[in-house]
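Take a look at the structure below.
Note that one protein chain is taken out, while the other chains of the complex remain in position.
This part shows chain A:
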Amino acid sequence: MFHICLLMFSPQNYPLYIRSVPCQNELKFHYTVHTSLDVVEEKVSAVGKSLADQRELYLGLLYPTEDYKVYGYVTNSKVKFVIVVDSSNTSLRDNEIRSMFRKLHNSFTDVMCNPFYNPGDPIQSKAFNGIVSGMMVQTVCVF
């Protein structure tokens, strides 16, 4: 069983959505993801400088730690997605992560389209939850 953790942040960097499977050691995930924001911020500000790169939302592997790999993604409205997986999980390659982010972004767009959702509030959408759960189960249980 591998760990996977998914987080989304508002443009002000507070969490909008946190989900990690399995639940133990959640705090450590939180710290890891929070520290990864340093790299996200740096990358986002670097993108701003060169207009040509602006289309690429996927930030790639943010930084490797001994135990986890942290991947980042930034939407145009500067909402950040971060996925943390175990370093030992070799089956999730760049492409898989990329498509996971794309899927997430799509369902996040749906959340934003909901007129009852106030941007900046924590996401509590059931549909979104369902999609995330599906994605996680898929990635965790393949092995």
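One rule holds for everything that comes next: a contact is a pair of C-beta atoms (placed from the backbone, for glycine too) under 8 Å apart; a residue touches a chain by one contact, two chains touch by 3 or more; residues count from 1.
The working rule: contacts and distances are computed from a predicted model.
Q: According to its UniProt entry, is the unseen chain "ATP-dependent DNA helicase 2 subunit KU80", "Calcineurin B homologous protein 3", "Mediator of RNA polymerase II transcription subunit 7" or "Trafficking protein particle complex subunit 11"?
A: Going by its UniProt entry, the chain not pictured is "Trafficking protein particle complex subunit 11".
Q: Contacts of chain A with the missing chain: which residues?
A: 12-15, 18, 26-27, 30-31, 34-35, 37-39, 42, 62-63, 65-66, 115, 118-121
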